[in-house]
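Sharing a structure below in structure tokens format, with a few things to ask.
With one protein chain held back, the other chains of the complex are shown just where they sit.
Labels run A, B and C following the written order; every chain starts at residue 1.
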Amino acid sequence: EVAKPPVDVHADDIRSMARQTIRVLDDNGQPQGPWAEDISADLLKQGMRAMMRTRAFDERMVKAQRQGKTSFYVQCTGEEAIAVGQRLALEKGDMHFPTYRQQGMFFAQEFPIEELINQIYSNSKDALGGRQLPVLYSFRDADFFTLSGNLATQYIHAVGWAMASAIKGDDRIAAAWIGDGATAEGDFHSAMVFASVYKPPVILNIVDNQWAISSFHGIAGAEASTFASRGLGFGIPALRVDGNDFLAVYAVSKWAAERARRNLGPTLIEWVTYRVGAHSTSDDPSKYRPKEMGAAWPLGDPIERLKTHQIAQGSWSDQKHAQAEAEYADEMRLAAKACEAFGIVGDGSTPPIGEMFEKVFKDMPEHLQRQRDSALEFSEKN
Amino acid sequence: EVAKPPVDVHADDIRSMARQTIRVLDDNGQPQGPWAEDISADLLKQGMRAMMRTRAFDERMVKAQRQGKTSFYVQCTGEEAIAVGQRLALEKGDMHFPTYRQQGMFFAQEFPIEELINQIYSNSKDALGGRQLPVLYSFRDADFFTLSGNLATQYIHAVGWAMASAIKGDDRIAAAWIGDGATAEGDFHSAMVFASVYKPPVILNIVDNQWAISSFHGIAGAEASTFASRGLGFGIPALRVDGNDFLAVYAVSKWAAERARRNLGPTLIEWVTYRVGAHSTSDDPSKYRPKEMGAAWPLGDPIERLKTHQIAQGSWSDQKHAQAEAEYADEMRLAAKACEAFGIVGDGSTPPIGEMFEKVFKDMPEHLQRQRDSALEFSEKN
Amino acid sequence: MKKAGADVKSPQKNMTMIEAIRDAMDIMLGRDDNVVVFGEDVGYFGGVFRCTDGLQAKYGKSRVFDAPISESGIVGAAVGMAAYGLRPCVEIQFADYMYPAYDQITGEAARLRYRSNGQFTAPMTIRMPVGGGIWGGQTHSQSPEALFTHVAGLKTIIPSTPFDAKGMLIAAIEDDDPVMFLEPKRLYNGPFDGHHEKPVTPWSKHEAGKVPAGHYTVPIGKAKTVREGAELTVLAYGTMVYVAQAATAETGIDAEILDLRSLLPLDLEAIITSVKKTGRCVIVHEATLTSGFGAELISLVQEHCFYHLEAPIERVTGYDTPYPHAQEWDYFPGPARVGAAMQRVVAAK
Partner (left out) sequence: MKKAGADVKSPQKNMTMIEAIRDAMDIMLGRDDNVVVFGEDVGYFGGVFRCTDGLQAKYGKSRVFDAPISESGIVGAAVGMAAYGLRPCVEIQFADYMYPAYDQITGEAARLRYRSNGQFTAPMTIRMPVGGGIWGGQTHSQSPEALFTHVAGLKTIIPSTPFDAKGMLIAAIEDDDPVMFLEPKRLYNGPFDGHHEKPVTPWSKHEAGKVPAGHYTVPIGKAKTVREGAELTVLAYGTMVYVAQAATAETGIDAEILDLRSLLPLDLEAIITSVKKTGRCVIVHEATLTSGFGAELISLVQEHCFYHLEAPIERVTGYDTPYPHAQEWDYFPGPARVGAAMQRVVAAK
């Protein structure tokens, strides 16, 4: 059982926490220990709904990719509790700098899924005008920062955004996201250095799902130490948490958010989880890990674990669960179908060619105007 | 008093050492504690001679720069014990990847100083053919890796070199060097990651002289934690040492070298010292730190401290010390004078123009031959 | 270095470009203990494009291994290994991810020999897939060749056939200077000519898919004339070699097509000879136009062939925008765009 320190604790006084694992739900779905707080049944329902819809969405989009409706998709199966839990713990206006595996955030805030599907289909309604690879979303209104295809770059952006918030005396905070594998990049280090020097209001999340495509997290240093302990060299409070425990995710995120909001500085959080599915639709894990492994859900299924808790609480039932599952599956199927009306990747219903030249700069310089004109002229001829 | 663990200790069992400071010489120059070993009077003499000659050389070269004989120089005043002590603790054939402030290594091995001066003067005898900025040495025969003008890049090179040594079953080890300020660079992180994953035979030295040009080491994170504790997130044994204590430098370097040589993996060592002089001859510290500060020698003078010890031991005396000082000053003055015969920077006695085109590639490609020919042709005409 | 085609008469095998690249590393790992191969996912798994599949099993984890996701660490460690005396051949998963390593590539690998006056060298190869046309968007489609050719100390080469891929990669690994080995990913499985609406002919059905079994090298610095012609010269490399051929067939223009293969060092003589003969020139590449390698080619041609030129040289390239996802086939300089430029240049008076 891991203690829950006051939010203004000094990093030096909780160094050991970087090597322990915070957990709230025991194996019977009972909340245990100091990190258990009374969370309203409503919030649990919200969390459950968001996690279930995230999973249903993933399943539908993986199918859609197999059916050739999109070029690419990334699922987050088994990791839903992390993005959903933290998004629910933070406020509207706080800015998230996610990776491609935090789609749970959209469902935590009931974001219109058509927006996601149109981007994934690169169709005429794609909010990004076909510019970006599927799932490399950008939705500022949803506090969701534009995803880069290059790993780790957003980690220092989050720190910079939080520095700006502090400079402006704003009380909005930032949340940085990175995977276990990407912590090896230099940008992770810059973010840690700047966070330790300027102490901006940022939550530094590391999602250790134990895999980076085919590389086990040992290739990122997991066998030598915990990822949370990377914080010790920077005097940043560092916690390690069971990421498949929705209650723990919510409680720890709240704690870190309060530290940031009260200008007590950054918090590093390692979320221990497991990538149950393939890395992406381009990946075939059977080439590098035994099939059973993923299927075994090493850390349990976050949805099942919350379900057990809710049922124990009397606020949920197997039957309700089954109904919801079916309902969300339908919802996703219908939404996907509806979005197809606006086209799918490569079927010609993509955003117009001219769009390709917009937004490189605020105002299109002459050389780009010339290139656009010849591209348009050419496409009319051919 | 800090314990001395066996060389095969596990990193987890000495985590606290990253925040303590190993010291051997007390204020009366008496060896204290478990890290005190009996070092022969000869070795102490060697160390003293090397430190004194390093300082004498620096003083001469700073003068030379003021007299316009070179464009640039970097002194290491106050930090002599670190490079000298570690070089003496390692073997011929071990490879050092230094910064511009480890010139002490040359003196620890009685390297011909004319070689250094000719490089500093960029004259006709410059071993680098005028290619490099003064003090950015490269002397493979002296196990001294080519210095880059870009900070931190050599840190990962040392790790790569050590990985190669391990791959080849070679027993030579590598020593990486970096300053407190440069630890902020991404290359420091890559080196830590690769060292923790592959555990090659390398000593990872961090010289915390508390300044990076005008920036106090707090701008690199020193106020948040010790630099040694950067090792904790990587499961790398990390020690913090009084870098102005020659006996401590030697003992800890030996300990780390044995770990590496016995393939027990990397060791991170933070050397606590103080940059007494200016950053370089291009720098004027009075603009950013009170004059008294440097003059106060906050951590004592490594030469004075060793001297006190040697005198207490009966192997040295004030008189001998004064003689040696005078002797080395003369030596340096005469050597500098002798090297002037081969020219000084910008006096036309630099290596020939053609040299500029050599060694870009092993064999000069046609386009460079054309450029060289026109450059030569042109210089004859003008 | 062995002469090209030394034992090219040895038994031939049909190979994709992926297999040819793998075979080159296999042969060099076998011949030279100093060769090591590493990169992200290249060890146990064998690389996301399978180029190193089976090599770890064959040569062991100390010769072929997975690396952390740190391109600067991969290149930086390789520089240290090369300084020690090894010949690392490392993979950057996509050229788009070489940027974090750009300092180590351009400041360290490229200048090690120079700044140490030859005391330390960097005999290393950096492999990276380049080019678009796989729905990869702006971070799986880039062609950064011009960012290497501007830097003193780097060799930059790009094959267009399995035969060249194997021979050039062996030459690169044996080379004593750092070599950027760019792999046109769209050519991995066949000679893609830009007609994305049609299936690509597999290498097994293509002449250049026949690869000699043993060791041979294709020397770095020599272009190859893939088609002789009189009306104009097309300078191309990588995927664009096949696009140029398609454009030639479709326009019926009697074009001379040069596959440059090596951008630095460049086979200037072959270029000059051809342009002096035809008097007209079109340059094709996938990278963005401005400051692309085509600019250097135009400069060299006009410096050396000025009095032979009968028409302005045209560039057909990617546009000066990031590589878009949805519009990638409008961005890609396909046969129609290349053909149109060829017609303009031939028609110019």
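Following the convention adopted for this analysis, a residue touches a chain if its C-beta (ideal position, glycine included) is under 8 Å from a C-beta of that chain, and two chains touch if they have at least 3 such contacts.
Values in this document were obtained by computation on a predicted structure and should not be read as measured data.
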Contact set of the excluded chain (shown chains only): A, B, C
Touch criterion as defined above, residue of B:A36, B:A127 or B:I219 at the omitted chain: B:I219
Omitted-chain contact residue, chosen from C:D32, C:E228, C:E269 or C:E303: C:E303
Sole residue of B:G47, B:G130, B:G160 or B:G231 that reaches the chain not shown, by the stated touch rule: B:G130
Option touching the unshown chain, where A:T146, A:N263, A:S349 or A:S379 are the choices: A:T146
On chain C, residues whose C-beta touches the chain left out of the figure: 72, 96, 99-100, 102-103, 106-107, 111, 114-115, 138-139, 146-147, 149-153, 264, 287-288, 290-296, 298-299, 302-303, 306, 309, 311-315, 320-322
Contacts of chain B with the absent chain, listed as residue ranges: 71-72, 122, 126, 129-134, 136, 148-152, 181-182, 184-187, 212-215, 219-221, 282-283, 287-288, 345-346, 350-351, 353, 355-357, 360, 367-368, 371-372, 375, 378-379, 381-382
Chain not shown, touching residues in chain A: 95, 97, 127-129, 131-132, 136, 138-140, 145-146, 148, 150, 153, 156-168, 174, 186-187, 189-191, 193-194, 197, 359-362, 365-367
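Note that only the chains that are shown with their structure count from here on.
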Centroid spacing, where centroids are CA-atom means, of chain B and chain C in whole angstrom: 41
Computed distance of Cα centres, chain C from chain A, in Å: 36
Shared-contact residues (touching 2 or more other chains) in chain A: 184-187, 219-221
Set of chain C residues in contact with two or more other chains: 67-68, 70, 72-73, 100
